[in-house]
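What follows is a structure written as structure tokens; I'll ask about it next.
Note that one protein chain is taken out, while the other chains of the complex remain in position.
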Amino acid sequence: VVSQSGLFAGVFSRGGVDTSDGAWLQAMLDTEAALARALERAGLAGRGAGEAVTALAQAAAFDAAEIGRLAAQTGNPVPALVRALTSRVPGEAAAAVHMGATSQDVMDTAAMLLARRALGQVAGDLSAAADATARLAERHRDTIMIGRTLLQQAVPVTFGLVAAGWLAGLEAARAQITEVAENGLAVQYGGAAGTLAAMGDVGPQVVALLAEELGLAAPLLPWHTDRQRVLRVAAACAAAAAILGKIARDVTLLAQSEVGEVAEGNPVAVAEVHPAEVAEANPAQPDGRDGGGRGGSSAMPHKHNPVGAIAVLGCTKQVPGLVASLMAAAEQEHQRAAGAWHAEWEPYGAVLRLTGSAACWAAEMLAGLQVDQARMRAHLDAARGLPMAEAVASLLAPALGSVAAHDLIAEAAAAAAARGQSLRAALLESEQVAGRLDAAGISPGQVEAALDPANYLGAAGHFVDAALAAHRKRAEG
Amino acid sequence: VVSQSGLFAGVFSRGGVDTSDGAWLQAMLDTEAALARALERAGLAGRGAGEAVTALAQAAAFDAAEIGRLAAQTGNPVPALVRALTSRVPGEAAAAVHMGATSQDVMDTAAMLLARRALGQVAGDLSAAADATARLAERHRDTIMIGRTLLQQAVPVTFGLVAAGWLAGLEAARAQITEVAENGLAVQYGGAAGTLAAMGDVGPQVVALLAEELGLAAPLLPWHTDRQRVLRVAAACAAAAAILGKIARDVTLLAQSEVGEVAEGNPVAVAEVHPAEVAEANPAQPDGRDGGGRGGSSAMPHKHNPVGAIAVLGCTKQVPGLVASLMAAAEQEHQRAAGAWHAEWEPYGAVLRLTGSAACWAAEMLAGLQVDQARMRAHLDAARGLPMAEAVASLLAPALGSVAAHDLIAEAAAAAAARGQSLRAALLESEQVAGRLDAAGISPGQVEAALDPANYLGAAGHFVDAALAAHRKRAEG
Amino acid sequence: VVSQSGLFAGVFSRGGVDTSDGAWLQAMLDTEAALARALERAGLAGRGAGEAVTALAQAAAFDAAEIGRLAAQTGNPVPALVRALTSRVPGEAAAAVHMGATSQDVMDTAAMLLARRALGQVAGDLSAAADATARLAERHRDTIMIGRTLLQQAVPVTFGLVAAGWLAGLEAARAQITEVAENGLAVQYGGAAGTLAAMGDVGPQVVALLAEELGLAAPLLPWHTDRQRVLRVAAACAAAAAILGKIARDVTLLAQSEVGEVAEGNPVAVAEVHPAEVAEANPAQPDGRDGGGRGGSSAMPHKHNPVGAIAVLGCTKQVPGLVASLMAAAEQEHQRAAGAWHAEWEPYGAVLRLTGSAACWAAEMLAGLQVDQARMRAHLDAARGLPMAEAVASLLAPALGSVAAHDLIAEAAAAAAARGQSLRAALLESEQVAGRLDAAGISPGQVEAALDPANYLGAAGHFVDAALAAHRKRAEG
Partner (left out) sequence: VVSQSGLFAGVFSRGGVDTSDGAWLQAMLDTEAALARALERAGLAGRGAGEAVTALAQAAAFDAAEIGRLAAQTGNPVPALVRALTSRVPGEAAAAVHMGATSQDVMDTAAMLLARRALGQVAGDLSAAADATARLAERHRDTIMIGRTLLQQAVPVTFGLVAAGWLAGLEAARAQITEVAENGLAVQYGGAAGTLAAMGDVGPQVVALLAEELGLAAPLLPWHTDRQRVLRVAAACAAAAAILGKIARDVTLLAQSEVGEVAEGNPVAVAEVHPAEVAEANPAQPDGRDGGGRGGSSAMPHKHNPVGAIAVLGCTKQVPGLVASLMAAAEQEHQRAAGAWHAEWEPYGAVLRLTGSAACWAAEMLAGLQVDQARMRAHLDAARGLPMAEAVASLLAPALGSVAAHDLIAEAAAAAAARGQSLRAALLESEQVAGRLDAAGISPGQVEAALDPANYLGAAGHFVDAALAAHRKRAEG
């Protein structure tokens, strides 16, 4: 059996999505087995044929490498697999193998099965990620931090709102994944050119039974060269990858040494090997100590690499190009495409695998995310009130007129910036300004209140509550 | 006003989808106007403010080029537009312009409006294409032709089945487009960092009113850096482009000089200019005749270029790369992305425009498609019965055993191929073979029947009927 | 050891390009070994250290799956590999392992080695493909066929010219591949942040020695986050994939049942499994006969699937999306990217592998390509002279004026088309037309000559000769 392993598997194949050769083989064999059962139910194969084929349809018993080698003869692995399977099925049951089917029927139906399994895993990991994010949103509903636009500090937000945005995104992605898994997948059974001619009149009946056996939809008609089902799977994965990548990008930015507002909870690794580590690994000092679980370089003790978020990005950044390949390959000729169909198999599996790996990494990373409220507060304080300029201007506008209010604040802000002073100081400790405020009937206390970020959060709490309520409703329902 | 015109517009901007500068401007202005009305309804703007802004929000009155030039100052065109709009709004109503909003609120909401208008056009053209295709499927339900797999003749199908496959694909694409247009679009209104802080407590109320004014959904929370809505629009377009491209590819192949089973109905153009045309165009011979409407070269009188299908492909082949750009750009930082957001505008508009152009071209092309049943029949006949080998083998298998049946047919087919004979002749005019058939109790009449493609169409008619029924149900419902 | 095998390897991993886990491991180990030798040469490692490390740097001795599993700890496989390698190196030589290096130094240098080996293979297969194509061009220098534009028959060309176009394209691709292999690859050795701080003053010296050991260029400075070298490799592969895909598309089209002007020389397979094949595979009939080598279905005896060309397309169609991933991933932050670097490994390997597989398939396919001159001639004849309309018009123009000449031909062509007549008949057998020609002093012999495609080939032969001469010059020089 071929399993999901390999040099890069730790990063790009984490979690339960299996698109290995073994998984493909099993999905192909499951298709053949279901077809045998369907044929038996339709009276087209002898009693017991379904069971006989099903019992033998175990990927572990087949040699993927040999089948892969033989695939060069025909351009796809199905003929070799069918021959290998048929040769094992005893007696008349052998006739039930692949009856009426063409290679693409098996590949396409297997692809749908692969997707159903993979999307189920992805949905599960997205749920876990959403649960973890909901906990963050709840706990930090009122944790104030500076909002950042265009990578510049802007006005205050809460970390709860940040997490709620992630949460709503994860739920949307999960909904699309689930929708496709439940309604977007269909069996393929059309025979040589989509007429099921070899089956006489009973083709559609077998389609229905096959769909029932596999728990997939029965299509209106064979869809060999209408690849929208493939694209729906890909698009759902791309949407999930989009929100996962966005979250991971935020985490890497918030975890920057200079920001430090979040950190991954697991001791995270330094992705470099340093001389000392090499020395440690020397057999003369066989204890092989390194700085602990995932991460923690003893050579660069200040580094806390967000390995989880980095791995998410390593996965998600591969998805758009692969999806483009699938979209371009959807222009398929006549009743079976010469090349475009073949070009789907690798990117299709990769999209599922990478989305699954990213979702798994993200669920773990979010579950362990550590939030540093003090750093968040410190960044706000370090901004010396300037992010509140807008809020103070709003306070002054009714009394002064918006232009005069704006001008006064702009002058104070410029003065504060020039002197390294706080906006508060520039407003309240300048006699001239204080006089103007006083004349306008605005008290220092009102100014202080307007300078308090906690008073300038608008609907942040409302939005957090809305996202949490929607999450709970979905999770419970 | 900027309109959808230009050197390549005839090919890539056909039909009703408008993503020109004027359309963007109007969508942005519609957003501002709707916001003013929402603010008035919420009591946050004076009576008449909504109407005042709405009356002035006419794209034709603004200078897109100047706004575009100023966009370099801020990185997006909204500030310049807001200034221009505000400067025209008299009195207090001016305060209702852009209140509480940030540039991205306007761009994102405008993008949603653009999509709703464009997707409506696309759905209409897909419907028209589906109607035309349904007529083809109905008329040619039983028109036999050779099916082609891997660009080789395989077994018989009907043109009705081919058209039914197109039809089902067009309906699926239309359903996805409509689903996104109806449920996938939402207003954006979050202010500087998504809290609507400047609106105090009433932000969510304004969101709801704004959504109502525009007929878009109100989101759970601002989605500035969760770009799944953009991706859903893109994915729906990509699915439509996929099936349109598939159909167009089929048409170009079926219209090949050597195949000639279909032709575009409009006199189609030769894409080249020939010396004679140039000569004609000479002012000395000012009549400027060319071979008629779209197409018809007098210099290459045998050419019938399928210009419509070619234009479809010229559009659809651009879509996957653009969608990949949008997917890659979905990794957006914090509360507003530095670059990734900006990178969306051009590909987003292009995806809508190209999908719209392809749908429009396809609807026209399918409406005029001419089907040459005689050529279809001739290709079947020219295959000398060999595509029916499988059918005859099925006839013989019960009597001879499948292997012996298969061997007999294989020998006959090889003999036929070697002598340039028909399979019928190899089976019925060879004494030896005829003897074996006779011994097996198989009559020449049975063999003739098995050689008749009309008897080997399986569920083709069933599938056509199913696709037509689904189309009718949707079209009527 | 992990080898290049698997369920789809027969199609997508043909030929000598090895990007398996084993190949990556070996390239990484080769880098470490070369570094040890360089360090020894620089006096920074003890005598024999280079040899000691080199002797142990055998991929087969390492467990790629285990290293892959551990890669999840750090985000890349290098630390685990370095530990495993170091633990095996006896005594002081261990200190020479990975000295001064960071993980990315090893991954990047290994990627360059992988490319050099892969590009060498690709260049070899492109040469073989070019040789085969040159033979075709030479043999068919004057084999007339119809040229096809927009998938419509246009005017005559020669198959020699078609092949010469392929040849020039293959040579251009080969030149770009070779240029990159020779001048585009450089070692990476910069340490933790690109300063080689741990090496004191001798870093640049070690870079130079390392480059010498590996036969790669020494860069001006470490290029950890300047990914243009990666993109040059990818672009060269994409160019090769482009011409290979173009050739394969031509072959699939020329091999269509209705065209049949070329066929793949190896008996080609039917990509479907048919009932009879299944029956054959039954153990009761263990001879397992199928229609011969690659292809030849006994169930569809008329099919000659161009499996080679299809496999080429199955490979090449995957390349653009993967290259887009690499291009998008080139936006890498600071001194090491958080995710974008990681996102390169899989698509980089895949681009090399798929280009290699496509080149190998193409070389075989072109070497065996069978050309059917009779079918080519038959298609020309079947066009009844209409493709020569332009040529005849040119003949008449001097005497009649180009507009009158054009009109006369257009009328004759229309008449011919209407009556299913040849253009020759319409011109020479119509009394009225013949009279006009006679009056213009144009003899029937001249018309006949103008109708002969062999007289309307322009510079075709010249172009063939030019492409062949350039090929010979390169092959010899």
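Chains here go by letter, A, B and C, matching the order in which they are written, and residues are numbered from 1 within each.
Please note the rule applied: contacts are C-beta pairs under 8 Å (C-beta built on N, C-alpha and C of every residue); 3 or more make two chains touch, one makes a residue touch a chain.
This structure is a prediction, so every number in the text was calculated from the model and none was measured.
**Student:** Indicate each shown chain that the hidden chain touches within the full complex.
**Tutor:** Result: the unshown chain touches A, B, C.
**Student:** Which of these touches the unseen chain: C:22, C:301, C:321 or C:385?
**Tutor:** C:321
**Student:** Considering the complete complex, identify which of C:42, C:193 or C:417 is in touch with the unshown chain.
**Tutor:** C:193
**Student:** Specify the residue from the set A:55, A:414, A:439 or A:454 that touches the hidden chain.
**Tutor:** A:414
**Student:** Taking the full complex into account, find the residue in C:250, C:411 or C:452 that is in contact with the omitted chain.
**Tutor:** Selected residue, touching the omitted chain: C:250.
**Student:** Out of A:14, A:37 or A:379, which is the one that touches the chain we can't see?
**Tutor:** Hidden-chain contact among the options goes to A:379.
**Student:** Counting contacts across the full complex, list the positions on subunit A that touch the omitted chain.
**Tutor:** Spelled out for subunit A, the touching residues are 146, 148-155, 252-253, 255-259, 271-272, 274-276, 279-280, 282, 285, 291, 298-306, 310, 320-321, 324, 328, 379, 383, 386-387, 389-390, 393-394, 397, 402-403, 405-407, 409-410, 413-414, 417.
**Student:** Just checking the interface: what residues of subunit C touch the absent partner chain?
**Tutor:** The list for subunit C reads 75, 95, 102, 147-151, 154-157, 161-162, 164-165, 168-169, 172-173, 176, 191-201, 203-204, 219-223, 225-228, 231-232, 235, 238-239, 241-243, 245-246, 249-250, 253, 313, 316-317, 319-321, 323-325, 327-328, 330-338, 390-391, 394, 402, 456-460, 462-464, 466-467, 470.
**Student:** Against the chain that's been left off, what residues of subunit B make contact? List them.
**Tutor:** 2, 5-12, 14, 21, 24-25, 64-65, 67-79, 82-83, 86-88, 90, 94-95, 97-104, 192, 198, 248-249, 252, 269-275, 277-279, 281-283, 286, 288, 293-295, 300, 305-307, 309-318, 320-326, 328-329, 336, 338-343, 345-347, 350
As a convention for this text, only the chains that are shown with their structure count from here on.
**Student:** What chain lies farthest away from subunit A once each centre is taken as the mean of the Cα atoms?
**Tutor:** C
**Student:** Compute the distance, rounded to whole Å, between the mean C-alpha positions of subunit B and subunit C.
**Tutor:** 31
**Student:** Find the geometric centre of each of subunit A and subunit B from their Cα atoms only, then give the gap between the two centres in Å, rounded to an integer.
**Tutor:** That pair's centroid distance is 28 Å.
**Student:** Which residues does subunit A have that touch at least 2 chains other than itself?
**Tutor:** Residues 75, 95, 102, 192, 198, 249, 313, 316-317, 320-321, 323-325, 328, 336, 338 of subunit A touch two or more partner chains.
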